[in-house]
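Sharing a structure with you now.
With one protein chain held back, the other chains of the complex are shown just where they sit.
Here is chain A:
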Amino acid sequence: MATSRSVSPGGALLRASRLFSVPAPIPPPSPEIGFFGSVTATTAFPTHQVITTLNSSRRRGDWGLKRPLPLRSTTKGKTAMIRVKQIDSIEHITDYSTATDHGLTLQKFQELRLPVTLPQVDKGDYGNTFITTTRLGLPRLVKSAFEEDGDSTTADPADISKRDMRWKFSGPWLAGMMPGAFEKWMAKNVRPRRAEFREFLRKRLAEEMNTQALLKAEDSEGLGAAAPIDPPSITEDQIIEYLRKLRYNNMELYDMVGQFLDLAPLAPARLSDMAKEVLKRGVRLKKSDSPYADRGPPITHPSAGISYLRTNMYLDNHPVYGPQAVHPAVRARVLRPRKKGLGLNSDAKLGVAGFAVDTPFGESPLNQGSIAYKALEVFNPTIKGGASIFVQPLSATVDPSGRVVPVVGDVTMDMSRLIAQELIGKEKVFVESLKTKEKKEPPMRPIQSRSPRNRTPSWRTSSGQAYGTDKL
């Protein structure tokens, strides 16, 4: 039994405290290669733990840290969320900033109740990959990120065929490596292991010879099984001969190299794109069943821990209208309309729950420029609150860089859109059917701008104006 180091009572208290449970920050998302960008833009995923506190503690500045935080900057907003870069810096201050950008985005995403799926690639006629949708707007052949066959990090040495069906590999994904990084990796990680690889080949050759000997013994009807060959007993000449054969058998050689270096699976080159190169270089890869062969393995678990739902096959129950056939429609912001005319046409970008998403791929009224979706085509500054449309969120997927990408489809039932609009107070579906007069509540007090021009002295405004009831 290992000797356990005794911990002092004070030490035990600290270890059990929440302060010590704050995890270390993770590496930030890879910056986009390009010249245009903002350093202060919200990152694709948070890197620091978001800390919250009770209202009573917040009013005193108590966030469970080494010192109370200034009230002016931490008590203004409705939500209490901060991230702490340094609990105590050299200047004796706590380096913190607000974390509502990521905290509220997570809350909004969890309200959507989306299942996380594996990246779905579907090869079209010309070898292009795209996500297809059925007529009902559901993505085809989605696989949950929590399926047992793909949700593992260890490779079973006994079962080589299942080696690819992992999401975590020790070695890199070669297709995603830049040439400079590749050269460095080769020099540092691969070249020193030449002798090791030779031993690996020796073992593989021994296994092959054993299997061949067993087959021969079976064929010759049990004339006598030969003794299993030991790897050390194989001579250098045999290995050299084996290597010569492997040189002409690219697929097997690559498989062995991939297994030895634990490389992530690569998709074979599509003949339509790289026919000449494939024939010239003679490199042929085995077709891999892994969903990461095309884009590379993820940096986290395929779900990124953002949602633990395995399916969207659950029933939504409306308190008034009962069970719903489809999930509720969600209001999406039009972040960028499709440019037409003067500039190049580009895809419209929507914003759902704080995430930028693409419009549904394929045939849908959203993509056909119908009059109902004029907001997607042109910019209209007169729309109060910005242009928005209703969409149906289907699922979410995590791309290799760690970004969460929700997949949205077109709203299939008009009624779901009406019900969603009723929820935010823009439509009256239920009340109309009842045909009763509802009691009008006075609107909330309008928020007045604080500029001196807009401020009128209180003795000039009537009480009705202050309450907003004079404009009914």
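By definition in this document, a contact is a pair of C-beta atoms (placed from the backbone, for glycine too) under 8 Å apart; a residue touches a chain by one contact, two chains touch by 3 or more; residues count from 1.
Note that in this section contacts and distances are computed from a predicted model.
A.B. asks: From the names "Vang-like protein", "Sorting nexin-3", "Small ribosomal subunit protein bS18m" or "Glucosidase 2 subunit beta", which one matches the UniProt record for the unseen chain?
C.D. replies: "Small ribosomal subunit protein bS18m"
A.B. asks: Among A:R113, A:K162 or A:R336, single out the residue that touches the unshown chain.
C.D. replies: A:R336
A.B. asks: Can you tell me which of A:D88, A:E111, A:D156 or A:E183 touches the chain that was removed from the display?
C.D. replies: A:E183
A.B. asks: Of the residues A:T47, A:T75, A:T100 or A:T300, I need the one that contacts the missing chain.
C.D. replies: In the complete complex, the chain left out is touched by residue A:T100.
A.B. asks: Contact with the hidden chain only, please: which chain A residues?
C.D. replies: Answer for chain A: residues 31-45, 100-102, 104-105, 178-184, 335-337, 339-343, 349, 351, 354-358, 377-387, 399, 401, 403-405 touch the chain left out.
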